[in-house]
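Dropping a structure here in structure tokens format, bear with me for questions.
Missing here: one protein chain of the complex. Every other protein chain is in place.
Chain IDs A and B follow the sequence of writing; residue 1 opens each chain.
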Amino acid sequence: MDQLLQVESLTVEYRTGDAIATAVQAVSLDLKRGETLGLVGESGSGKSTFGLAVMGLIRPPGYVTDGKLTFDGTDIRSLTNEQLRELRGKKVAMIFQDPMTSLNPVKKVGDHFIEYIRAHDRDASEQSARSTAKTVLEDLGIPASRVDDYPHQFSGGMRQRVMIGLALALKPSLIIADEPTTALDVIVEAQILKQLSDLKEKYSLSLILITHNMGIVAEMADRVAVMYAGRLAEVAPAVSIFEQPKHPYTQALLDSIPNILTSDKVLKTIPGSPPDLTTPPSGCPFHPRCRYVFDRCRKEVPMLIETGGASAAACFLLEGEKARRT
Amino acid sequence: MTITQRTRVEPQSQLAKLMSPIFGKGYGRGLMLVGLCITIFLTVMSILAPFIAPHDPTTIGLGPPNSAPSAVFPLGTDQYGRDMLSRIIWGGRFILLVAVAAVAICLLIGLPIGLVSAYAGGNVDRTVALVMDSIYAFPSLVLAIMIISVFGVTIINEALAIAVVYIPSYFRVVRSQVLSIKEMPYVDAAKSAGAGTPSVLLRYIWPNVTASVVVVATVNFADSILTTAGLDFIGLGLPVTLPDWGIDLTYGRQALPLGVWWTIVFSGGMILLAALGFSLISEGYAERVNPKLR
Partner (left out) sequence: MRVLPGNPVLLKFEKNTDPALLAQYTHALGLDKPLYVQYFDYLWGLLHGDLGLSMAGAFEPVGPQILSRFPATLELTSYSFIVAVIVGVLLGALGARKTGATDDSVKVFGILIYAFPVFFLGMILQLIFGVWFRILPVSGRLDPGVIPTYLSFGGHSLQTGILTLDSLLSGNLPEFVDAVRHLILPATALGLVISGIFVRMTRANMMETMRADFVTAARARGLKERTVVYSYALRNALLPIVTIMGLQFALLLSGAILTETEFSILGLGSYLVDRINFRDYTAVQGTVVFLALVISSVSLIVDILYAYLDPRVRL
């Protein structure tokens, strides 16, 4: 099957005290094998929650209240906890944002691997797990001798590589990388991205790259999905989205990137701030900040409208266009 | 509706900020309310004792000694035939009074020392902190025992002894808050705009310190109650004749092998209730103010 991951109308709510925050609202996305999907959005857009939901890692006070998740033909939501656990780390793996806090400070790096390998393969001996660990580390450019060191003895970039190694050790088919380079400086970021890219080639991985950095997306992604306030604003192949962004939000995002070639004196920003997810705006969530807003935007929620070339955007502006094309 | 309207923050008065944890919605409210009810009930009971106690708590021989709870004496009688109900109603005064005095002393002394020492910094701060840490590390009861046995047993002395034990707690909490805030950019900004020391202390540091102080103070209350009871138990408490929960607990023990449970259960229970009330307020308040505890 061509589609590795199919997400239909996923909705995730966080219930805290008296308020319910809808972090992800009716999001549908597909991922082909071998594809890199860039998932973009501001903080609070729901992109990280989406990633966690795919892994089955949403825990109270978060709840997946709607949607169908199909991974490699299996319905994830119908799996038992035990089955989910087996899936995680082996078929789907996740890389987290902050390498400083993603590793257990009291465990040696090697032990992270050993424990993990043996959790999935009860017959694996400590020896073999250890040598696998060493091989993986070497693959990533970390001397095998460091397998007995503790996380605090590594630099941020190296820790992130350890994380990548942990994600890859059992050769999963899908990797979800949640802002893998946000906490790293630019040079290390370039190295990590290159590493990810190489590994993706080498092991034919599919990758969901969650980030707020359009530059990374431009470099790495085949397709891009833009999220805003828990909803999908736009989905398109990477090239299209950069050349012809259809959704006003995407346009504003791209506009706000400072361009060294033009002589912009003023930074363009998007006025206003992201909505409170416990009381989202009526209709289109972006309407309070949209420069093209009209009456309908305030009342109805726009559905994703296809705009040709495997692209779609959720904006009423495009209805006219669609009507024109058909 | 414009963007600015949706994002405006209402200014709150100081009092409102302090009180909102009590009356606002959300976590910890249950704990706090129960705690408040208990403490208010006990305070009122102690204040109104002369009016609500059915008998004189010190009159011996009102009923047969060590008689079980009955219609005449709802809480029974102690070994001298005194009415337990009246003794219980009267019994909280000393303990609560000492607690109030102790907390007052701590606030008066511990807070300023903490604020000033932390703000001043340097060697002065380090020395004071060292002294405070030494006291802090010492078992509170032992310290209290030492002070009381030397200076004698009076309300003031008990309060002082407990206060001495507790001042380091206030000091530490206040100091850590001040130290962390002191380094914050907005303090530097204020100073560079010309704000003097008292102004900085008052307007920036103090508001952030109040929350922690409330928590420490309520815990202080609870521990003071327990320590006073402990001192009673050791023999460093009030004279035996006065009605006091701690005294009743201590001397009620003698009749225990006979199965006389009412003296100790009611007096001990009241001590427990008092300590519990303050502890609940403390935990409830802490929970509301610290999102990590939810």
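Rule of thumb we're sticking to: a residue touches a chain if its C-beta (ideal position, glycine included) is under 8 Å from a C-beta of that chain, and two chains touch if they have at least 3 such contacts.
Bear in mind the structure is a predicted one, so any value in this text is a computation, not a measurement.
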> Which of these, A:72, A:86 or A:222, touches the one chain of the complex that we don't see?
Replying inline: A:86
> Which is it among B:98, B:178 or B:275 that touches the chain not included here?
Replying inline: B:275
>> From the list A:8, A:66, A:98 or A:139, pick the residue that touches the absent chain.
In response: A:98
>> Among B:29, B:55, B:182 or B:253, which one touches the chain that has been omitted from the display?
In response: B:253
> Where the complex has a chain not shown, which of A:57, A:218 or A:293 is the residue touching it?
Replying inline: A:57
> Which residue numbers on subunit A touch the omitted chain?
Replying inline: 52, 55, 57, 60, 81, 85-90, 93-94, 96-98, 101-107, 115-116, 119-120, 150, 152, 163, 166
> Which positions on subunit B touch the chain that was left off?
Replying inline: 31, 130, 133-143, 145-146, 149-150, 222, 226, 229-230, 233-236, 249, 253, 256-257, 259, 261, 264-265, 268, 271-272, 275-276, 279-280, 283, 292-294
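We adopt the following convention: only the chains that are shown with their structure count from here on.
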>> Measuring centre to centre with CA averages, how many angstrom lie between subunit A and subunit B?
In response: 50
